[in-house]
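I am attaching a structure below and will ask some questions about it afterwards.
Removed: one protein chain of the complex. Kept in place: all other protein chains.
Entry: chain A
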Amino acid sequence: MKVNIVDWHGVATWHWKLASNDGKAGYVDELCGICRVPFDGTCPNCKFPGDDCPLVLGRGCIHNFHVHCILKWLEQEASKGLCPMCRQVFVHDPEDNPHSEEFEYLQQLEDGHRLLREKGETTYEE
């Protein structure tokens, strides 16, 4: 028998690499704690999942968020710059995250909170 391939469709799927399943094979269905949408979906302000609405991988802790979601939280002074899940100081690893406007802004917010902390303008519990 001879088969002639007349047409074919390539199919691919993608998933974010999450800090919490880093190194493990397979896919873990997890939600962004802030907007409660799966990580592979978008934050409520975006239309297209993927590079347009990236995830941020926490460095101090193992919590992930849509970068747009964590930005909104860190913009609040009440956030004290803490991770909403574990209340440790939120820092991301620039090595592990793309260079883009969003991540520059994230760095600015993290730095801002750090300065506030150092100046002791607000009381921070450790």
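What we mean here is this: a residue touches a chain if its C-beta (ideal position, glycine included) is under 8 Å from a C-beta of that chain, and two chains touch if they have at least 3 such contacts; residues count from 1.
In the analysis below, contacts and distances are computed from a predicted model.
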item: Name of the absent chain as recorded in UniProt (options "DNA primase large subunit C-terminal domain-containing protein", "Protein FAM71E1 isoform 1", "Methyltransferase-like protein 5" or "NEDD8-conjugating enzyme UBC12"); value: "NEDD8-conjugating enzyme UBC12"
item: Positions on chain A where the hidden chain makes contact; value: 33-36, 43-45, 69, 72-73, 75-78, 84-85, 87, 105, 108-109, 111-113, 115-116, 119, 121
